[in-house]
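After the structure tokens below, expect a handful of questions from me.
Yeah, one chain of the complex is gone here, protein chain that is, but the others are all in their spots.
Labels for the chains are A and B, by order of writing; each one numbers its residues from 1.
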Amino acid sequence: MSLTTDATVRSEENVKVTRSRRNVAWTGLGALVVVVVLALFPYLVYSGTTAIMVQALIVVTLASMWNLLAGYAGLVSVGQQAFFGLGAYFVLIPAMHGLSPFLALPIAAIGAGVAAFPLWWLVSRLRTGYFAIATWVMAAAIALFIEQIQSIGGGTGMPLPGFAGIDPTLLAAYTYWAALIVATAAIAAVYFLLRSRLGLVLTAIRDDETAARTSGVKVGLARLLVFVVAAAGCGAAGGVLAIDQLQVVPGTSGGVFSVQWTAIMAFATIIGGLGSIEGPIIGTAVYMILEQTLQSYNAWYLIILGLVAIGVALFARRGLWGLVDDRFNIRLFPTGYYLWSPGERRRRQGRQAKGAAGVAS
Amino acid sequence: MSTSANEAPAAQQGAPLLDVRDLIVHHGQLRALSGISLRVFPGEVYAIIGANGAGKSTLLRTIAGLHRPTEGSIVYDGKNVTGLRPEKRATAGIVMVPEGRRLFPSLTLEENLKVGATFARSGPWTIEKVIVQRIYGMLPEILSSGVTVLLVEQDVSQALRVATHLQCLLEGHSTLEGRPADVTAAQVEAAYFGMGEQAAAADGIPEGSEA
Partner (left out) sequence: MGWVNAIIQGILTGGLYALFACGLSLMFGVMKVVNLAHGDLATVAAYIGIGVITVTKVPFLWSVPIVVVIMAALGYVLQRSLLQSAITRGELTTLIVTFGLSIVIENGLLQFFTANNRGIGTGSSLISSSFSIGAGLQIAWLDVVIFGLAVVVLLSLQYFLSASKYGRLIRAVADDREAAQLSGADYRHVFGICAAVAFSTVALAGIAYGMTTVVSPTTGTDTILLFAFAAVVIGGLGSLWGTLVGGIVLGVSQQIGAQINISYELLAGYIVFLAVLVVRPQGLTARRSQT
């Protein structure tokens, strides 16, 4: 069998390797503009709209984290609601002791991240399917455990203190900005993480775990890192939810520990595109449209979301963004490598060495 | 691999039982077979030889139906079976005995045989007749009951001893074809290891990578 390659390196200085096709400075500028515009929203639109945006920002944070876990590290977790809920409580508890909930957000992220360590130790040796169920069991157990603690609300929940006397419109704006900061930080973290060495390591593991191991890659460590980061992200999102709802209600049906949160983040990611950073963003948009049109107290939007996700998983595995990418070969958040044969102009060709593209399976 | 000519109504004298044409097979982006053709006539023992990675297993697996060719055709007993599922080929008469035997480890010996018998066609071979022997000892008996054999073998001398026809593969290309009586040891050696102008033709400039 002969393996034929395209980029035969004839002399070192002629082949260029870049991280993106076009000049990524434009994308970076674009992203900055988007963030700035979003930040101005409270001045531009009614607070009803920013409330919806807060929901979207929470979901996009969660989806980005789930994408990191499943799309890049191959970890299908059905228990992220554990960290989501823990994050909410890690904002509640300091608030009950006088700290401003906004300042408690970093605590939520760090707390959830720390909690990820012992949980990883419990589930890390399980193979994919049983890993999934085990995370689900973890979440249920944690929820049950927390519901026993009466001082933080037990089974019925607890209102979030610390906002007395703040003007509601201002509070809405603060909440929105907190959500925006968390979402932006989450996406940025994923982007830079994947562009770093870790991203390369994850791709290697995904392509061939045994080969990666024999090359010296610390597979367990890489996965642990991803698990912890994802936990922290979900925790921060949970904190934002607590601030948004002004209360923390546990409970596995409808509360912060409900598996529906995982369903939402998983389906949003899958529909938008698993394995790409752009995917969760698009998926969140789809989710919000569905949710708004069908009104969240109906179970329909989840049914439709689930059916569409199944369809996408079977027939369009890289999701909506995958379809766009296949057609136009665009990467807004490029994390792979491009090889340029000598003399090729930047704007035109460039065959992408399929780095972080595609879904592991 | 064996194909049975016993109940083939349309097989004429001189028509191949197995007709493989221009088989191109990929493993992902890797091209494993580049335009392999062969014809096995009833009663023949056709040996495929070649070193590791030459594509022998891929060829057999594709003929058995476990792998889909990118291009090319497989015609068995006059019928195009290129798209036929492996289990259908087995009941039609193309039966592969895989490398390493691949028994069912959690089944008893009898259960293994029973599984084989589940989809058996009528013929001289029944469970009672199947005994564990070395395959080459059984070969004359298999042949005399009318079974045609497509054999993959790395040990060239063994293959030359039993085959009526042979083809040598190297890196997915055919480097030698003919009857054992018509080829010299030197020719086989050259074809096997890829020396001489046959090898140059097989190697060549790498064609375009992926589609």
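Note that in this section a contact is a pair of C-beta atoms (placed from the backbone, for glycine too) under 8 Å apart; a residue touches a chain by one contact, two chains touch by 3 or more.
Because the structure is a prediction, the values reported are computed rather than measured.
K.L.:
Which residue, A:134, A:158 or A:183, contacts the hidden chain when the whole complex is considered?
P.N.:
Touches the omitted chain: A:134.
K.L.:
Can you work out which residue in B:15, B:30, B:51 or B:66 touches the chain that's missing from view?
P.N.:
B:66
K.L.:
Tell me which residue among A:217, A:246, A:288 or A:313 touches the hidden chain in the full complex.
P.N.:
A:313
K.L.:
Against the chain that's been left off, what residues of chain A make contact? List them.
P.N.:
Per the touch rule, chain A residues meeting the hidden chain are 70, 74, 76, 78, 122-123, 125-130, 132-134, 136-137, 140-141, 144-145, 148, 210, 252-253, 259-260, 263, 266-267, 270, 298-300, 302-303, 305-307, 309-310, 313-314, 317, 359-361.
K.L.:
Please give every residue of chain B in contact with the chain that is not shown.
P.N.:
Here the touching residues of chain B are 64-66, 85-87, 90-91, 95-96, 98, 102-107, 111-112, 114-116, 118-120.
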